[in-house]
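All protein chains of the complex are present and in place, except for one that has been dropped.
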Amino acid sequence: MHRSLLARFRQGHRTHRFPREAPTLPPLYRGMPRIQSEKCASGCTRCQEVCPTDAITFQSGKPTLDMGHCLFCGLCETACPADALTFSRDYRLAVNRRQGLIVGDGEADRAALVETANRVFRRSLRLRQVSAAGCNACEADTNVLGTLSFDLGRFGIQFVASPRHADGILVTGPVSENMKLALQKTLDAVPAPKVVIAVGACAIGGGPFRGHDEVHNGVQDIPVDLYIPGCPPNPWTILDGLLRMLGIETPATQK
Amino acid sequence: MWTFLIGCSVIELGGLFALLLLKREKAARLIATLFTVAGCAVVAVPVFQTLFGDGTAPVQLPWHLPLGEFHMGMDVLSAFFTLPVLILAPLSSIYGVGYLKKHKGSGAHYFFLNTLVTAMLLLLCAKNAILFLMVWEIMAISSFFLVTFDDHLQSVRAAGWTYMIATHVGMMALLAFFAVLSHQKGGFDFAALTADGELSPGVSSLLFVLALVGFGSKAGIFPLHIWLPEAHPAAPSHVSALMSGVMIKMGIYGLMRSLTFIGEVHASFGWSVLALGGLGGVVGIVSSLAQHDIKRMLAYSSVENIGIVCMGLGAGMLGMAFQNPALVALGFGGALLHVLNHSVFKGLLFLCAGAVVHETGTKEMNHLGGLMKKMPFIAAFFIVGAVAASALPPFNGFVSEFLIYFAGVQSAMTKDVSSIVLAAAVLTSLALIGGLAAASFTRVAGMVFLGEPRVPLKQVPKDPGWAMKMPIVFLALMALALGVASPLLIQTVADAQLPVTGADATLRVVAGDIVPSLNGISLVGVAVIVIFAIIAVLYRLIAHRKSVALTRGPVWDCGYAKPSVRMQYTPSSFSAPLNQMFQPLLGTRTALSRPSGYFPKSGAFETIVSDRVKDMFYAPLFRLVARVLLLFRILQHGHVHIYVIYVAATLITLLLVTAGN
Amino acid sequence: MTEYRPEYRNVAAVPLKDIAQSEMASFRTQVQERVAAGGLVLSFFGAPIDMEMNLICVIGQAETGALHVFRTAVGESYPALTPTIPQVHWFEREIAEQWGIRPEGHPWLKPIRFMQRAYNGKNILSADGADVQVGVTDYYSMEGREIHEVAVGPVHAGIIEPGHFRFQCHGETVFHLEIELGYQHRGIEKALVGGPHKRTPFFMETLAGDSSIAHGIAYAQLMQALTGTQASTRAEYIAAIALEFERLANHTGDLGALAGDIGYLPTLSYNGRLRGDYLNMTGLICGNRFGRNLVVPGGVNFDLSPDTVSELKKRLDVIFRETRISVDLLWATPSVMARFENTGVVKKEDGIALGWVGPAARACGIEVDARAHFPFGAYREIKVPVASQESGDVYARARTRWQEMENARTFIDTALSTLPDGKVRADVDVMRKGALASNTLVVSLTEGWRGVVCHTAITSGEGRFAAYKVVDPSFHNWFALAMSLRDEQISDFPLCNKSFNLSYCGHDL
Partner (left out) sequence: MSWMNAVPVLIGLILSPLLFGIINRVKAWFAGRNGSPLLQTYFDVFKLVRKGMVYGTTTSLIFQLGPALVLTSVLLALLMVPFGTMAAPLSFKGDFILLAYLLGVSRFFTVLSALDTGSSFEGMGASREVQFAALGEPTFMLGALLMAIYTGEMSLSGMVREIHFEAVGGQSAAVALLVAAWMMLLLTENSRIPVDDPNTHLELTMIHEVMVLDTGGPLLGMVTYASGIKLWIFSALIANLLVPNLHAGAVTQGAVFVAAVLLIAVVVGVVESIMGRVRMRQIPKVLVGATALVATGLIMTLAG
């Protein structure tokens, strides 16, 4: 007992004041991409060429970036000779429409792209996580939400074992052929109403495994209520998405 | 009393008619049943007169040497013990009409069934030791023939054999008991035997031990219970119900009756009965948890319930020794009420189990499962029986156990050391038994009726016809009624023990003392039903409302592609932790061929259920008996029935010798 | 007489012609002899070389630090090695599934990944040659109606990767556990053939997301060998520092999770947070908490500024002290020790026979550690002691991990203090045609936090990958988990599982 107490005092209280305070992100963090096509040299497609997942496409000479495929590796930013494509430090990337992940010129109000989920879940949301052939990094960064700093439980969100106890599923990974049935069975086992959350580039579009015979390019044929892009998304990005879905406001990145 | 005898004759006559109608099976069943129902109705008249009215006059016929007198009389104790007979005999009979449809030999079967019923009724009213012993033997032999109904099966013959030996070991003890008693008091009439007369402590102890062995072996008191789990499963289920529900109670009756002969009850008698009861209760229920055979499981549960009855008896006897009237009243009261309650719920359970065995053709629980969907009626009523047998409110099992608990706590109020020890013993064993009973009955109900079948069945099982359903419904209602109407019964129960305890005035007072508690229990019992109904309806309205989706899907299988029935917990697995814990009491062995090497090819596991008492004591004894019988090979014809006749002949000879003294 | 046996060191590029193609019989003898001499089968796979199917076996000899490579041509079947060398059982199942080559006499020939469209178009493991539905196979099954099977997965409690566990139980006792994986199979090895492509480095970092650095280093070393470049010592130091941070983060997380599995709250809570702190230190080095994009062929992408070095030192000091407080609670709490000790015991001889690696092996006294025995990068200069325990139970595995954490901390301190100067990245363009040596084989080993990571590449005549074989330590160790459950209580499974914490995706690829 005394050892535990002693350890407790040495360890201290560790929960971050989020969402009242903005999270601290590493100096080199790459968040929301920003495109200024007016800076593009005509005919330059350097960014498109280096992109490992073909997230960048050109339409009438202007680049658009699909965050659903983006691995946030930064190769395009490095490759761009004109600083037309940069990554900001904005960690609030989650949207609830697939289309909302496509970044073109200018800055849309991303925060507005998440609508509040069924009000039933406002103070109690239990999720069943389904790991469908990812690399375990999204799982790790989802798991970390349960730790002291993030303390997911304080928002009434909990990960549970049985889908019967859950209000939705949180999917990671590109959905391999081998996991397709299990994913469907899990979803079917959740009582209605339910939400589906796709976390990470793999779950949204297959990520680096896009186009492989063995995978289904993420969650297809199932309506998704929330997309959280990244490879893996930073835990703050995931938390931000969940909270905004529940109608809780989150702070912008500290400048 | 003449009414009583007429009723008995009607029943026996039904049996005889059935025997005569040998070839016309259906008619035999119907006639016998009709006579049983009618006879029991007639018998009920004097019984009710005795219990609630002025009683009935005894009958004494001059019946000359050498067998004493035909003296029949009914006091409240006898009347109370006829209740289980009157309830279960007609119901078993009716059930048999449906159950035996596909069997041959209904006529003979019903002859023995009606003889058994008649014998039990006569036994309860016999007022003469010789008469008593004779009907006792008739009861034993007729039930033997009922047990060996399916005598083409080796297991059934073995069970009959065990039963025969056990019952005659008891018979010897009874012969000795009455011989010593009549030697001490003179005469065989109960009036003479009950008469005051100082017995030396040695003699009374000897008598007590003889009575305990003699009646205890019939009742299935631990460690004399060994025939019970053999015989009950072997018999057709309505016979099991009658034997387990009623016949073994004759042993309890005998024990109580013998207390009136012995005179002063020493504390040591009470402690022994209490200890045997507690131990038997625990061993019985723990053994039931280890069984694979549904009927053996129920039989061991009877051992447990006899244990509970004995705890009540023991407490009551200690009350007599301590001169604590409250303890006397509550102890005996609990025991008596439990006799009645047990016959109702155990009858119910056996009849339901019978339907299962009848439909599926197996008693092996590890092969059953999921019958709820095929036999919803039987499943629902079996669960009712299981709840009652686990002594859970609002059913009847709870009330009688409550009385015994109450006896314990009440006695502890005196704060004297022995009373506290008694209370602690009663509470600990009853609580443990209660918890284990819940384990055992959730196991049998859950594994047999819920989930999915473990082995594909040859035919689709279905609920039985009305002949088999009706008795089940009746018994279930009875279990509920006895559970919630206990305040109405308590006076009868208090009165019924008067012949043994004789403390009229105090009994009524004490009985009054417990009435508020029983009222509370009844209230809660009714409330359970009402509130449950309300919540269930509310749930139905909320969960099945239109605005939310209600779907069906596979039970959560972790998303696996191909779940199988092997993924169900097995009955054996369910009880494995408890069985391991109580292994020293059980004698269960395991045969394990372990997966060996890195890539094992084979492996197997099974548990071999046994009974420690049987292995350690009876098996050697039986071997000895068998060896002795080998000496008489000349008489041997290899048929169990023949042995019975030899045994019976021997006994009657012994009887005559005894009577001649 | 056996033939001449060439020996190689870790990360040597060997021209294919130097690796003689033996006859099957002599191949078998050679492999058996090496294994009998204490060799560990690091990799054993099928690869088409010059239109001909070859079996290639890489064996490491910890005592000498030598690597042996054997190869033989193979037809539709060959006599299985498993009956005499149990540690290749999983490899042979893989060969059968992947290439349709039947190892005759394999005691448990079933799929390991439940691949779709096996590479040569037919699946010899199913009756009709069609794909086998995942997880549906002939499980070892005990006889007796009293036995029940527990089937766990693919969707497990908690946020865990998918796999299927099949227990043969009676009551609470587990007689046998069989593990079927493959749910995470996403076709990486197939996609690597013909590479390197622009996705190749991303595949390497997502083989097992919690071992991005280990696999990243293995890949970078291998590419350096193929391109004949050398990373600077400074770059090697930074990569090794990142590798040790990866070790610290994962061991910390797992020790916390072990506490969590037995409901011991303090260490669970503290370690969960501390793991994040180690990840954040990796984040400080390269911007990504998992070290993505840090290690590349030719060195590392990010240099450490003097400020970063002192910041790392300072943080490590504080965080490691806090970790020690948290972990010490485990050893000091009797209720925890009672759960750890004598739970999930595995035996050393089984470990040797079945070829276990990493902390799992070291916890039962098998001292094999690529950092010490097959040194690479900075480990050639800064020696790391081999942590080990004897008892082979959960406690031993926890304790081994803690020793490794202490060693890692010392290593990082030393490396940060003695960080040499220099450029951190040599210019090398692996995508350029002709950049890679052709017809060459390279074996590249690193010691990830789970154990030895083995990448083997074979290049074609055009200098592209003809085969790229990844063996994650989990590939060796899954069977250890199964063995640890024999006669164990099923309620202790999560604890045993976590004490190994093997990778599903690293196995399934």
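List of remarks:
Note that the chains are named A, B and C in the order they appear, and that numbering of residues resets to 1 at the start of each chain.
In this section, contacts are C-beta pairs under 8 Å (C-beta built on N, C-alpha and C of every residue); 3 or more make two chains touch, one makes a residue touch a chain.
The model shown is predicted, which means the values in this text are computed figures rather than measured ones.
Across the whole complex, the hidden chain's contacts among the shown chains comprise A, B, C.
Across B:Ile165, B:Ala231, B:Ala412 or B:Leu475, the residue that sits in touch with the chain not pictured is B:Ala412. For the chain left out of this panel, the touching residue among A:Phe72, A:Phe87 or A:Phe159 is A:Phe159. The omitted chain makes contact with just one of the residues A:Glu77, A:Glu139 or A:Asp167: A:Asp167. Checked against the full complex, the one of B:Trp556, B:Phe605 or B:Tyr618 touching the unshown chain is B:Trp556. Contact between chain B and the unshown chain involves residues 369-370, 372-373, 376, 379, 383, 387, 390-393, 398, 402, 405-406, 408-410, 412-413, 415, 417, 420-421, 423-424, 427-428, 430-432, 434-436, 438-439, 441-443, 445-447, 450-452, 513-514, 516-517, 519-521, 523-524, 527-528, 531-532, 535-536, 539, 542-544, 548-557, 565, 567-569, 573-578, 581.
Chain C meets the missing chain through residues 148-152, 157-158, 169, 171-172, 259-266, 268-270, 273, 333, 335-336, 338-339, 343, 489-494.
Contact between chain A and the unshown chain involves residues 1, 4, 8, 11-15, 120-121, 123-124, 126, 148, 151, 153-154, 156, 158-162, 164-165, 167, 188-193.
Note that only the chains that are shown with their structure count from here on.
Averaged Cα coordinates give chain A a centre that lies 28 Å from the centre of chain C. Work out the mean CA point of chain B and of chain C, and you get 64 Å between them. In terms of their C-alpha centroids, the spacing between chain A and chain B amounts to 67 Å.
In chain C, the residues touching two or more other chains are 134, 154-155, 162.
Counting partner chains per residue, chain A shows two or more touched chains at residues 130, 162-163, 181-182, 185-186.
Put simply, chain A touches chain C in their complex at residues 3-4, 7-8, 10-11, 14, 26-30, 50-53, 71, 73-74, 128-144, 146-149, 159, 161-163, 173-174, 176-179, 181-182, 185-186, 207-209, 212-215, 231-232, 234. Within the complex formed with chain A, the chain C residues making contact are 114-117, 134, 154-155, 157-162, 182-188, 190-191, 198-199, 202-203, 205-210, 212, 266, 269-270, 272-273, 275-276, 280, 283-284, 286-290, 292-293, 302, 322, 325-326, 329, 332-333, 503-505, 508. Of all residues in chain C, those touching chain B in their complex are 82, 86, 89, 107-108, 133-136, 140-156, 162, 164, 168-173, 175-176, 350, 353-354, 479, 483, 486.
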